[in-house]
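In this view, the complex is presented without one of its protein chains, the others remaining in place.
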Amino acid sequence: MNPIFSLENLNVRFATKEGEVAAVSDLSFSLQRGECLGIVGESGSGKSQTFLATMGLLAANGSTTGRALFQGQDLLKLDRDALNKIRGDRLAMIFQDSGTSLTPHMKVGDQLMEVLTTHKGLSVEAARKRILEVMESIRIPEVDKRLSQYPHEFSGGMRQRVMIAMALLCEPDLLIADEPTTALDVTVQAQILQLFKALKHHTNSAIVLITHDLGVVAGLCDRVIVMYGGRVVEEGAVADIFARPKHPYTKGLLNCMPRLDQDLDTELQAIPGQPPNLQKLPPGCAFADRCAVVTDRCKTERPVLRDYAPGERAACHALEAA
Amino acid sequence: MAFFQAQRDAQIQLMDAAARVRGRSLWKDAAERFARNKAAMTGVVALSIIAIMSIIGPMISPHTLEDLAWDAIGLPPTFENSHWFGTDDTGRDMWVLTWYGARVSLTIGVMTTVIALSIGVAYGATAGYLGGRIDNAMMRFVDVIYALPLLFFIIILVTIFGRNIFLVFVAIGCVEWLTMARIVRGQTLSVKRKEYIEAALAAGVKTPTIVKRHVIPNVIGPVIVYVTLLVPTNILVESYLSFLGLGVQEPLTSWGVLISRGANALETAPWLLLIPATCLAITMFCFNFIGDGLRDALDPKDR
Partner (left out) sequence: MSTVLKVENLKVHFPIKTGGVLKRRMVPLKAVDGVSFEVNAGECLGVVGESGCGKSTLGRAVLQLIKPTSGRVLWLGEDLCGLSPEHMRQKRRDLQLVFQDPLASLNPRLTVAEIIREPLYAAEPDLGRDEADRRIDEMMAAVGLLPEMRNRYPHEFSGGQCQRIAIARAMVLKPKLIICDEPVSALDVSIQAQVINLLRKLQRDYGLSLIFISHDLSVVRHLCQRVMVLYLGHMMELATRDDLFAKPLHPYTQALISAVPIPDPAKERDKEIIVLSGDLPSPMNPPSGCVFRTRCPKATTKCIKDVPMPEDAGNIHTVACHHWR
């Protein structure tokens, strides 16, 4: 089966006065229709920049190489107009701070309407019908009243739902959600996550969920990619990664989280040290100076991603030795 | 054991060396950014040249301010008789007049700004930090003064006290501090809400120390930028006061006076207008470039 979306050797660089910043390096993966992929990493791991780059939304000093194939088309080669046409139609994105993505001086209903009339060329009546349908499906109460309100009259959770509604209007083939629940409270997060779960069952869209929260990934995703210092360190099925993490960073991440199901009064196993400086990445493994099983080889030679089982990849010298 | 001992010694030495390293303060960062800004540095150099010339320019020339050369009235710029910038319609040397004018204009620009700065910062910081009703009353007073037209204010002063260069200082300074006060107040209000102020309060630091260590250093950046923009504004205000005959008086001169007189002789002796006007324009540009450079250098977004 052909993947719906795939990245091949994606590199994202930023030119700054202090030198080049390697935000994303040699990133490759592919995504099937109906699949939900989680991308996990801390700030500066390159998880957000990856998708901003493929969407042509990088900051002015950024540059991208590699290929980003969406339904056979390389997104990085498209001009702005062609990209705009795909964006919001067959490919939709949801951001962390949904408040800023809505125009403050337009009614929410009109903004939703605009998406359909421009991208799909629907008539106003048809568009309205579709909007009501989608709003219903994501259980927004009092739809009519809501549509004639302005964004500032919505709470954070409600705005995020509107963004999801907007993303769903055109029935996209690929939905990219960048930290969609990070700014929300846990009870509201639970509402939104439920929405995503329903979405997964009822549509055939592929979903990419970018997050730092392993708990969110565990509940929603089929497959997960762990990023560190702009590179993939581990990739695999969710069940495998959580049960048998291979890479020391993934292990560390799972062990350092306080969680509700663990024994009480155990000391958290913190990962020592600080996140890497993307301007001065070491020649070897970016995780080397925080790693518990580091060897001399890790400091000089960068580990490459290797397959350890079908669909399971990791980049670590210690694994190769074992 | 010996190995570990040696390793620890090496580590301690390394730490000692590192302890002597000083961090880069924001001021130092800003200074470096400013030094990298070509336009701003050009402004600094050009302005320094003008300032130095305003001091030594008249000394280089064999002529003086009072010299009236009857044999050389209305002479265009020439190297003969050392009238490098020519002479005016009474035979005075334009080189000397221009640099004397620079002296007066720059002094007025800087002095009025100093007056505006001292009143404005004190007033604005007080209003901003105290807040509440006091702030309200103080700022309404500023609004009232704002509503008075500057020219009207100066004409009243001139009719009461007569024409006097100090009067010009006072008049301009007294009006320009209003904007300064507003800027400082706004900055103080935003700094006052910062968490590190709350942290200092929670740590039990006394109010005067908070103002001195936390408020003023973080307010001063935008104020410096505004100062560089205020100096040329004030030079310009002086120019148009002199143009209207309300500014400095003969034989003392300023760029405004020279431009005013040059404008009358535009057709017969264009250099009388062009030379002081060019000097004024260059000075304006310099200050604006410096101001832009400072703003970029101090911009917190670039941190």
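Here the chain labels run A and B in written order, and each chain numbers its own residues starting at 1.
Keep in mind that, in the parts below, a contact is a pair of C-beta atoms (placed from the backbone, for glycine too) under 8 Å apart; a residue touches a chain by one contact, two chains touch by 3 or more.
All of these numbers come straight from a predicted model, not from anything done at the bench.
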Residue of A:T16, A:T65 or A:Q269 in touch with the missing chain, whole complex considered: A:Q269
Residue touching the undisplayed chain, where the options are A:V216, A:C285 or A:C298: A:V216
Residue, one of A:G46, A:G252, A:G284 or A:P303, that touches the chain absent here: A:G252
Subunit A, residues in touch with the chain not shown (by the definition above): 42-43, 141, 155, 157-158, 185-191, 193-194, 212-219, 238-239, 242, 252-254, 256-261, 264, 267-272, 274-275, 290
Residues from subunit B at the interface with the omitted partner, ascending: 15, 18-19, 21-27, 194-196, 198-206, 209, 213-214, 217-218, 300, 303
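Here is the rule we go by: only the chains that are shown with their structure count from here on.
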Between subunit A and subunit B, centroid-to-centroid distance (C-alpha), Å: 50
